[in-house]
Every structure is written in structure tokens, then in C-alpha cells.
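With one protein chain held back, the other chains of the complex are shown just where they sit.
Let's look at chain A:
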Amino acid sequence: MAALITAEPARGSTSPGPGTPRRLGFSQTLSRWDVKVSPYLYISPFFVLFALTGLFPLGYTAVVSVYDWNLLGGQGEFVGLQNYADVLGQPTFWKSLVNTLSIFLLSAVPQVIVAITLAALLDRNIRSATFWRMGVLIPYVVAPIAVSLIFGRLFADQYGLINELLGGLGIDPIGWHTDRLASHVAIAAMVNYRWTGYNALIFLAAMQAVPRDLYEAATIDGAGPWRQFISVTVPQIRSTIIFVVITASIGGLQIFDEPRLFDTQGLGGADRQWMTTVLYMYDVAWGNQRDFGRAAAVAWMLFVLILVIGFLNFMLSQRIASSGPRAPRVRRSVTRGLLAEARAAAAGTPRGAAGRGPDTTATTTTDRRDA
């Protein structure tokens, strides 16, 4: 009896193929059902809840967007694409799109560059590494809403610390809240503040996965630190760069918290000069217009835009990463060979006799040039 019970589920748990039907008691039947149904049961919470709170709302947004639908009155008449036409006819919508893209570019580009540089510094053999790593991660635990208020003060037009510092350098105060581009810079600074360290750690992890041999080999080939960084590090972490850029664009295009509290009105400034698209959507749905239909149209168009930009990012990142530096790349096979040889020589193993050493190297060097 014991053998019967134990043999069945043990096999079933790894391969639920057609088991040999024997006379099954109730507990065995139960056990077989357990094995068959449990896997689906365990993933069902995710799928059920995700369908209800993730996919359904996103899909239903398209439905809402073709109805006359508002916050108080609820669903009204079917209006076709009228909401889209209305939204596209509002200059604020276009302004919000430009603002969003501008803020996104101002944050994503410097952020990736600084994060990679920071990661390269952290990747050096520094003392108390954990301390520095934790240090760059501090901003991550500050809520975006708090960052927004703090930076709103740092970038205050009058008596703001940044303007005071600029004044010290002899630069006229900048209207961070009045000038359109300046406000984008300030908001991008908030995003960068919170995420640069986080992304630096992601890059750091990728850098640590780069085989150390490559650096040793590059050193032997005479590559300095900068050259090693460009020719070894960056190509090796390209997939991580793509990952970070895509994540940043999905998040960056939905930016809301930072511009929301940059001033007390929270609607993107007097001329909507820093109103982002999600902020605009919020304003249409819950602010001035209280129009769910139009807001849904905004959401749906932004969704498509995010998909398109995500795709473009992907293509672009791949091109950049694969075209690589102009100079010939350090080839792994050659450098590994060189390295193994160098080690053997240093360790004094009789692999390369004194006379033969330079000879072998000469051939490998030629190989490298041919390759």
C-alpha cells in the first residue's frame, strides 16, 4: 500500500503522462487530481487578478474612448472617434506630448551615461564597496512626490538654492518655473536623482559579469582604461543597456508624480509648460473637464505611442550597441590565447621555452590583425 501511494505522485510530479491505471482508492484519485490541477491553481491568482486589474482595464479603455462618458453622469451615447478628434484638436494635448518627450529625453540620455560611468567607478576595486553602493541607492527610497517638493524648492525661481549657486558663478537666475525648457530640465533632474543610482547598480552587476580575463587581455594589448571601457565594457553590457533604456522609456513616458507637485496648482504651470500627457489625462478625467471618454482616448493614444517608442528604442539601441567602436575590437579568442601564454610564462611553466616565446606571440599578433 505504501509503495502504491508513494510511487504514483513521485512520478507524477515531474511527468504527468498517462499513468498506468491501477485500482485506485480515494486518496490516490485525490492525489492524481492534486498533481494535475495544482500547477494551474498556483498560477491562477496571478492570471485572474492580472486579467481583471491589468488587461481588462487597458482593453476597456478603448471602449470608454468611443463613448460620451463623464465622471458624474457615467456612460452616455456612442460617439465613435469624436473623442479622439476632440483631443487631437486641443493644443494642450500636443503641448503635453512635446513636454513628455522633452522631459524623457532630458532624463533618459544623461541618466544612462552617468549611470554607466558611475557603475564603472563602482566596478573598480574600491574599498568598502557596499557603503558606496548603498550611498548611490539612497534616492531610490525617497518617494517621487517628496523629490518633487524638495526639488521644487531647490529650483525655486526666487531664493532657490540652484539659482543662488548660479548667481555665485555669475549666471543670471533662471526661471525654472516659468521657462518651458528650464522646467523640463528641473523635472528631468528629479527623475535622474531618483533613478541614476538604481540603474548604476544594474550596470554594475552587468559589468561584474564581464569576464576579468578580457580586461587583463586588453591591458596586455596595451589598451588604457578609457579604451578598455569603450571596447570591452560597453559592448559586453549592451543587452543591459537596452533593458534599462526600454524600462526608462516605459516609465518615463508615463511621468506624473514629479510634474504634479512641481508647483501648488499641479497642472503643469500657467501655460501648461511642463504638463505631461498623463497629467493631462488626469486633468481631463478628474480635473477641469471630467470627461472620461476623452481621457480614455488620451490614454489609448499614449499607450500606442509607448509601444512605438519602445520598439524604436529597441531598434536604435541594438544598432548603437552592435555597430560598436570604429577601432578593431579586442577579440576574445586571441586575447585569451595571449593571456594563457602570459600566465604560463609568468608562472614559469615550461610551456613556452625562452626562445620560442616571442615567436608564438608574433603569430598570435598576426592572427589578431588578420581576424
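Operating definition for what follows: contacts are C-beta pairs under 8 Å (C-beta built on N, C-alpha and C of every residue); 3 or more make two chains touch, one makes a residue touch a chain; residues count from 1.
Here, contacts and distances are computed from a predicted model.
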{"item": "Options \"2Fe-2S iron-sulfur cluster-binding protein\", \"NADH-quinone oxidoreductase subunit N\", \"Response regulator\" or \"Carbohydrate ABC transporter permease\": UniProt name of the undisplayed chain", "value": "\"Carbohydrate ABC transporter permease\""}
{"item": "Hidden-chain contact residue, picked from the options A:26, A:159 or A:226", "value": "A:159"}
{"item": "Among A:79, A:105, A:149 or A:185, the residue in touch with the chain that has been omitted", "value": "A:149"}
{"item": "Residues from chain A at the interface with the omitted partner, ascending", "value": "5-6, 9-10, 12-16, 31, 34-36, 38-40, 42-43, 45-47, 49-50, 53-58, 60-61, 63-64, 118, 121-122, 124-127, 130, 132-147, 149-151, 153-154, 156, 159-161, 163-164, 193, 197-198, 201-206, 208-209, 212, 216, 219-222, 240, 243, 246, 250, 253-254, 256-257, 260-261, 264, 266, 278, 282, 285-286, 292, 295-296, 299-300, 302-303, 306, 310, 338, 341-343, 345-347, 352, 354, 357-358, 361-362, 365"}
